[in-house]
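The structure appears right after this line, and notes come after that.
Missing here: one protein chain of the complex. Every other protein chain is in place.
Chain naming follows the written order as A and B, and within any one chain the residues start at number 1.
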Amino acid sequence: MTRTPAAAPRASLSRAKAVWRTLRRLPPTARIGALILLFWAITVLTVHLWPIADPLAMVGRRLQPPSPDHWLGTDALGRDVFARTLRGAVWSIPIATVVVACAVALGSVLGALSGFYGGWTDSIVMRLVDVTLAFPPILLAMAVAAMLGPGLANASIAMVIVWWPIYARLMRAQVLEVREREHVEAAVAGGARGLRVLRVHILPLCWTPTLINATMDFGQVILLAASLSFIGLGATPPAPEWGSMISEGATRFYEWWIAFGPGMAILSVVLATSFLGDGLRDLFDRRSG
Amino acid sequence: MTAPLLDLRDLRIEFQNADGVRAEALRGVDLSVNPGEVLGIVGESGSGKSIAMMAFLQLLPKGARVTGSAKFRGEELIGMAPARIRRIRGKAIGCIFQDPLSAFNPVLRIGDQIAEAIRLHDRTVSRRAALKEAVDLFEMVAIPQPERRVHQYPHEFSGGMRQRAMIAMALANRPELVIADEPTTALDVTVQAQILDLLADLRRDLGIGLVMITHDLGVVAGIADRIAVMYGGRIVERGPTDAIFYDTAHPYTAGLIGAVPTIDGGGQLRQIDGTPPSIFGRPPGCSFHPRCPRAAAPCRTDDPDLRPAGGSRCACHFPLVPAGAAG
């Protein structure tokens, strides 16, 4: 069975409709998760227009507890914690997005090639995966980030190095499974060769587990990024990155509010991604769960 | 006439699926089992034969609504408090399930699982004494090397031995009634015959009432005193075993008998065409009519009642033997 090119757009349109119909059956918790993520996405795009204080300017007295003027108080330099927390999203969310995207891209390509070609390619990629996964994630990230030098870019590279093997494994398993299906054999019998088989006939059917996992990992990446900043290997002051904000509050036990805002922000993102990820997995991935 | 051991009257079960659609899985079943009697319940999967038994033992998942009456030794089981029915389950009524591999707990020793059955109903028995009793039970069901076997795990038993152990567990508290749900389906043919012999022996020696649930008429032919044939959540024919076999009234029963291979293996092996209806898509009228060679106009609109026909009772507008005729 071959599909004519003209039928393809219509098929993908009806597929999009089917996906939308399935999405509408998401449980309430997953919808809440999606709403929280939407809120943060809008914040990232528009927060510079919001009528909130300048996150880098000294706008009040130092170390003031929450008040009507400063909802989450002020930090050691008299900056508004509420404004800094919202502005922090502009750092944390894009970083996590980039890290997850790069890890998915790198891991999926290597995993797909590994599953498709087998043999030496497979052995090399999978041994790399094994070795990478033999490190406790935070220690590997710390080592890489420290060797490359502090800074957000290097911390991001370190996180991609930590995360890609998971996607390589996922994609390899998917490709191995889809490769055995009838339509692939039919395509090969019909003369399709090499990477074209992988790209056209196999990969389009392999993305579901990867996307579900990426949703869940987004929150975990936010956590690890904040951890690295907290340690001093990520964002550098005065950037209002959530992890480094908590780090600034860490030595001031009596002024709990300095760390409260960024902590709640991280919690909201991590909870939202696990709610949404759970819901998506229940809907699309019948094998697990 | 002695009082029946188990007496089901108008037993009905209603299920609700995920979309909130309700459907009747059992539509008014009347049955009785006398002490020491063997009743065979025969039907395809989905006919309601197993859930009828699970229903009065309150072993159905939540969401199933059971109505009607099920009296055991004159005591009503439907709606009985959980704490009270637990004292009947496993004590006066034992159960044997289809697949003994999944029915046993894989991580507990078989002997401990049997000892548990004993100790659940008699707290005064020590674990050691209960294990000793398990050894005796193993001897009764002819499991070789019982002292060694009670310390093994389910996966270390062969299929036939596991089913023997299952029977031993069902008999642990000397029940008056045993319900065997497809006890031989998961087994090889030769092992099937051994298990059937064992059940027949035990029933004769112990005088227990036995309900044999099966999709295979051949399994109950040699052991049952009476047989009830079920289809689409109802009993379609009910009567003494001889009447069912030699004076068959319902076309469905006739189809099932046609599906029984004869002893020499040369006999006809006719299948009933079509598939049994799902409980959510049951046809109007007699639910067998889409597959029935004798179906006519009334069969599509009216569901027939269970009426005397030949030596049994039969729910059919056009039975194969004249209504009410002597067998």
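Rule of thumb we're sticking to: contacts are C-beta pairs under 8 Å (C-beta built on N, C-alpha and C of every residue); 3 or more make two chains touch, one makes a residue touch a chain.
FYI, contacts and distances are computed from a predicted model.
*Asks:* Please identify the absent chain by the protein name in its UniProt record; candidates are "Cbb3-type cytochrome oxidase, subunit I", "Inactive transglutaminase fused to 7 transmembrane helices", "Alpha-ketoacid dehydrogenase subunit beta" or "Peptide ABC transporter permease".
*Replies:* "Peptide ABC transporter permease"
*Asks:* Among B:Phe15, B:Phe56 or B:Phe104, which one touches the chain that has been omitted from the display?
*Replies:* B:Phe104
*Asks:* Looking at A:Ala103, A:Leu198, A:Ile231 or A:Leu280, which residue reaches the missing chain?
*Replies:* A:Ile231
*Asks:* Check the options A:Arg127, A:Arg181 or A:Arg199 and report the residue that touches the missing chain.
*Replies:* Touches the omitted chain: A:Arg127.
*Asks:* Looking at A:Leu49, A:Met147 or A:Ala189, which residue reaches the missing chain?
*Replies:* Here the residue in touch with the unshown chain is A:Met147.
*Asks:* Given the full complex, what residues of chain B touch the hidden partner chain?
*Replies:* Spelled out for chain B, the touching residues are 57, 59, 61, 82-83, 86-91, 94-95, 97, 99, 102-108, 116-117, 120-121, 153, 155-156, 169.
*Asks:* So that we can see where the missing chain sits, which residues of chain A does it touch?
*Replies:* Output for chain A: 127, 130-132, 134-140, 142-150, 219, 223-224, 226-227, 230-233, 243, 246-247, 249-250, 253-254, 256, 259-260, 262-263, 266-267, 270-271, 274.
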